[in-house]
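Report on one structure; see the data block that follows.
Omission of a single protein chain aside, the complex is shown with its protein chains in their original locations.
After this line comes chain A, so read on.
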Amino acid sequence: MPADFNWAIGGEAGDGIDSTGKIFAQALSRAGRHVFTSKDFASRIRGGYTAYKVRTAIDPVQSVVDRLDVLIALTQRTIDENLDELHEGSVIIYDGDRSTMADVEIPEGMVGLDIPLKALAEEAGGAIMRNVVALGAACAVADFPIENLDSALQKRFGGKGEAIVENNKKAARAGLEYVHDEYDHEFDYDLETTDEDYVLINGDQAIGMGAIAAGCRFYAGYPITPATDVMEYLTGRIERYGGHVVQAEDELAAINLALGAARAGARSMTATSGPGIDLMTETFGLVATSETPLVIVDVMRSGPSTGMPTKQEQGDLNMMLYGGHGEIPRFVVAPTSIDECFWKTVEAFNFAEKYQVPVYVAADLAMAVTEQTFSPETFDMDEVEIDRGKVVDDDSIDEWLDEEGRFQPHALTDDGVSPRAFPGTEQGAHMSTGLEHDELGRRTEDRSMRVEQVDKRDRKVETAKQTEDFSPREFGDADSDTLILSWGSNEGALVEALDFLEEDGIDVRFLSVPYMFPRPDLTEEIEAADEVIVVECNATGQFANVVEHDTLTRVKRINKYDGVRFKADELADEIKATLDAEEVSA
């Protein structure tokens, strides 16, 4: 029996796939099991294929794998879409009475459980609960105590009244009992429970929670998949801390609203995806030139143009590193896991204010819409530190006034960071502008001042390189000749791929890089390795190009751009193939 269990429900958008999957994930989490979820979804409200997958184990799970043990299929297409992942003995739960499943074909070697989901749901109080009947059936198959489902149902339906909760519990039991009564098959699963308490959270939520923890009080955004969850999370929560969310008329307004709030002294943020970043890019230059601290989250999705809006890709790195006319000093922080979405957002706010720069948080769809379990201490709020940088007040402003008593918001300092006065500070009134300016913030085209201001802004990056720790996260065998580099959400799949490789006697060193700019100098690590492979979800190897440029070397690449995230077992195979190819050519 494998240590992990892989479950999915699939059907058409509008079938309640997402909420059903979420209930099951919640039930597992509340039973003290680790959970990792993933979604296949389409950019439409109804129709099309959509699925919610859950991987669960007693030990932490941080990737999807190419295997499905139990599938609740509401459509034939659900089975067809998952043929590669289904295996001998996989259980498929379906309702043969449903018109779309009348001619269902259960693949050879798999177990089909034909359950009258709709009829049983109607008996329990309403056809709408048919998915919950299927969940009960899944509990029977997986030998998972159904009481755990009750608590998730309570959380989901509690707001709708006790009668609804009770009906759902009844529906779940009808599914469970149907399997017990009608099938004497011995299922090979036993989902144990533990006493651990876990929280189940996705990357967008972790970014939103990190923002509040970090003192973000203003958010402006325009809805866009897959970043909307950040705004939805903050709405209704940030107000408790004196903050506010504005749904802007477009991304141009969103970043300008956020910029305005930041000029007024608020920790301020906007989140979007690639198309929104395109629109924000002009103002991004203003943010940098006016030295305004601002956090901009790019939850990447497949591009260019509208691309595949609900699919994974890490295609915006070049844009975040280089986007915009002129030369723009910026920071790009890239969380490598869902919990890091929280911590990197906190760090992004500190970078923004300490260095008075725009900071991109480069997240991606695979982590944004994926839920994962963590112990609550993972998000220990006592560990959150807020550093506002060089803010002056009514008293300390004196040392930053020129001989005529004028405040110098762009004073030429050794570390490149100038004093910052929030509006309302006495004697602090000053101009900020996207024009090149002097120390007072007033327009200038003076040649030497131009050079001094450019150098000053660039100096902030140098100061940060000397002050901050931009180290990569280290995994695997530090002495291995094979070095894997990656960024973003690939970390989880790679960490699990290391286990698969180890089983095959292959040890590799894996560095997961969370800082894209300023970024760590990896020259030493690369020179120490015989083989360097850069893994990322794009076609042209944007991070690989950066690594080659930085270290004056050539690297191998594993790229995926079919819209689907890496899976751990698939990745292990790809790494083996890359290493084998190298041996053959040698």
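By our rule, a contact is a pair of C-beta atoms (placed from the backbone, for glycine too) under 8 Å apart; a residue touches a chain by one contact, two chains touch by 3 or more; residues count from 1.
In the analysis below, contacts and distances are computed from a predicted model.
Enquirer: Select, from "Chemotaxis protein CheX", "2-oxoglutarate ferredoxin oxidoreductase subunit beta", "Response regulator" or "Multiple sugar transport system permease protein", the UniProt-recorded name of the complex's unshown chain.
Expert: In UniProt, the chain that is not shown appears as "2-oxoglutarate ferredoxin oxidoreductase subunit beta".
Enquirer: Among A:Ala13, A:Ala42, A:Val199 or A:Leu401, exactly one should touch the missing chain; which is it?
Expert: A:Val199
Enquirer: Which listed residue (A:Val64, A:Val133, A:Ile164 or A:Val384) would be found touching the missing chain in the intact complex?
Expert: Only one of A:Val64, A:Val133, A:Ile164 or A:Val384 touches the chain omitted from view, namely A:Val384.
Enquirer: Out of A:Asn6, A:Asn168 or A:Asn256, which touches the unshown chain?
Expert: A:Asn256
Enquirer: Considering the whole complex rather than only what is displayed, give the residues of chain A touching the chain that is not shown.
Expert: Touching the missing chain: residues 29-30, 197-201, 205, 209, 212-215, 217-218, 220, 237, 239, 241-244, 246, 248-250, 252-254, 256-268, 282-283, 286, 290, 376, 379, 381-382, 384-386, 422-435, 442-443.
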